[in-house]
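These notes are about the structure you will find just below.
A single protein chain has been removed from this complex, and every other one stays in its place.
== chain A ==
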Amino acid sequence: MSRLKAALAALALVSTPALAGKTLDAIKAKGQIACGVSTGVIGFSAADSQGQWKGLDVDVCKALAAAVLGDANKVRWVPLNSQQRFTALQSGEVDILSRNTTWSLTRDAALGLHFTAVTYYDGQGFLVARKSKVTSAKQLKNAEICVQSGTTTEKNLSDYFRTQGIKVKPVVFEKFEPSIKAFFSGRCQAYTTDASALAFIRTKEAPNPDDYVVLPEIISKEPLGPAVRRGDDEWFAVVKWTINALIEAEELGITQAKVDSLKASPDPAVQRFLGVGEDLGKSLGLDREWAARAVKAVGNYGEIFNRNVGADSPLKLPRGLNAQWNKGGILYAPPLR
């Protein structure tokens, strides 16, 4: 009997959770950041034909690896579907969830995680066939709407049409491909998801992009950003301030190409950023050149945006809300000082 007790005790010991906190130390010891990404959302996180991960969410993890470990390639990519993502972060399988995930109260407060900062302000919209002559979401009474499961999309859809006093029928698919295939075959009168994804679906997946239009209504706020586990304020601060640094770099005009030459800049804000003057990294548990390395690895926020989802990408999304606060957007990094 005592042997049984010992066995049970051993089992309980084995199943005790890894201690929360000190994620940063563990990452430095491992020499690698485990980054949870999507299973493939072009522009945000997707593996290219060579198996290299590309996208805005991917660049956030690369910037972190550069800031913390000095090498943007020291990232272990963990592709997660929408049902796995929170569990993977909660259980410690990944150190950061950088996977086009909407920041909301329930997710922030009840899932044992903390959102760090917004990396993309999105909103939910609708795609319809041009020949349906629908020009507003308010005309979608009794329409069937194709939607991919596992996001806040279904809830927004219900909320919006309830407010409008209109009934619609969602046709909910588990996977992306069948959902858009069904829509383009004419099964549904509309397709709904985040506006950034709609742009991609229309230009890349439609048989003929001109046959489809994105409706003007944006029915929800979808601030997307990385999340970390609760209980480790140091790591939380590192992620939050690395993202702030990428945004601040754009505002200060620090680009990937000019990081090194700007070290001679007389501007104190630029000097602080690049670690020439004050050592801002120290209070984060990093060295003085952390922010400079992040920008040197992936560029500032504007460069990341353009390369992955903006003008230099196939998606060609406008900056919109994601422009700097002094350029008509709402991107506003607290000062690095």
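The working rule: contacts are C-beta pairs under 8 Å (C-beta built on N, C-alpha and C of every residue); 3 or more make two chains touch, one makes a residue touch a chain; residues count from 1.
Quick note on the criterion: contacts and distances are computed from a predicted model.
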The chain missing from this complex carries, among "4Fe-4S dicluster domain-containing protein", "Ion-translocating oxidoreductase complex subunit D", "Formate dehydrogenase subunit alpha" or "ABC transporter permease subunit", the UniProt name "ABC transporter permease subunit"
Of the listed residues A:143, A:238 or A:280, which contacts the missing chain in the full complex? A:143
Using the touch definition up top, pick the residue from A:52, A:83 or A:135 that touches the left-out chain. A:83
Touching residue (missing chain; options A:26, A:47 or A:182): A:182
Tell me which stretches of chain A touch the chain missing from the display. 4, 8, 11-12, 15, 17, 20, 82-83, 86-87, 90, 106-107, 110-112, 140-144, 146, 149-152, 154-155, 157-159, 162, 169-175, 178-179, 181-182, 185-187, 189, 229-231
